[in-house]
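Working notes, structure below.
Only a single protein chain was left out; the remaining protein chains are all shown in position.
Right, subunit A next:
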Amino acid sequence: MQIGIFTVGDVTPDPVNGTTVTEHERIKNTVEIAKKSDDIGLDVFATGEHHNPPFVPSSPTTTLAYIGAQTKNLILSTSTTLITTNDPVKIAEDYATLQHLVDGRMDLMLGRGNTAPVYPWFGKDITKAVELTIENYQLLRKLWDEPVVNWEGKFRTPLQNFTATPAPLDGVAPFVWHGSIRTPEVAELAAYYGDGYFANNIFWPKEHYIRLINFYRQRYAHYGHGTAEQAIVGLGGQFFMRKNSQDAVNEFRPYFDVAPVYGHGPSLEDFTSQTPLTVGSPQQVLERTLEFADFFGDYQRQLFLVDHAGLPLKTVLEQLDLLGEILPTMREEFAKRRPANVPDAPTHTARVAARVAAAVDQEVTV
């Protein structure tokens, strides 16, 4: 089980002290948060991609490479890389470069983003979002998996005798997750290619996510990558912890009440009882997180949202300290319940080893 955090990269006024960090501070704070994640033993740090204020992360690979240079074990990822509006050629090259720089310690999650106006900013049509997702990803796969690409599609200039550079590290392309919460086509795409499927699991009751996760699992099996239980599933989650659960509620409420997305809406009590958000003690967070596996099946990656809504850097780092304290138990409990035939989350090292093993197997058979 890989456990980590994912950030939206929002610049939101702190409703308690009335200050707002600058974009510069937010970017530097993001790096601090990532480094802290490495220190406490988290497996993954993922950043969103946005092209409009109040968000700062418009250039994920730049930020991730910088973080990669200052961390040891952390897998660098995205949440999400926009497959609809980015040129697949540039995605192939940017992320392959990152893969070389961090020695394979990365992967990426593709998604469509949450901002409708982003499409025209990049010359794309939002009504074609699903078709763009499919065509762009099919091209991205070719660019990574085939040395020379001849390709023609609807949304981009054709490619003739094209080779994306650099080629993936060790000839193994970065692992791809597909993030979606309501589009069956994205789950189908993940299943067809045997990629990972991620449900953000933060803003809605968890029942909303089960349909597509189950669909993805079935289709993963249908395409012969393994059994439904062996499909690669990732989930989001969010918490605010203090040793004493009432302190957590008191401290988080002013942030919750005016937070982007759910602020000025349901009460903190309603939202925590109806969605995966947990505000309470580390023990409560631990128990709630372990319940995800009861509901969605044993899964491979858990990412938490910890740094949004204007929470100060100091508070975010304290949240990570608390997460670090329950981390060993969380890992142990997840491992204990996981059947032996359910795989770990893919890593570059493991995928290179699997390819070598497969090649040896083939030689023996021949």
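Simple rule for what comes next: a residue touches a chain if its C-beta (ideal position, glycine included) is under 8 Å from a C-beta of that chain, and two chains touch if they have at least 3 such contacts; residues count from 1.
Criterion: contacts and distances are computed from a predicted model.
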Report summary line: Record lookup, UniProt, unshown chain, options "ABC transporter permease subunit", "histidine kinase", "NADPH-dependent FMN reductase" or "Quaternary amine transport ATP-binding protein" -> protein name "NADPH-dependent FMN reductase"
Query - Touch criterion as defined above, residue of A:P13, A:G41, A:P54 or A:P184 at the omitted chain - result: A:P184
Report task. Tell me which residue among A:S59, A:Q138 or A:Q230 touches the hidden chain in the full complex. Result -> A:Q138
Query raised in the report: Quick one: which of A:Y66, A:F162, A:F215 or A:F271 touches the chain that's been left out?
Result: A:F215
Query - Sites on subunit A contacted by the missing partner chain, in the whole complex - result: 130-131, 134-135, 138, 141-142, 152-154, 184-185, 188-189, 192, 215, 223
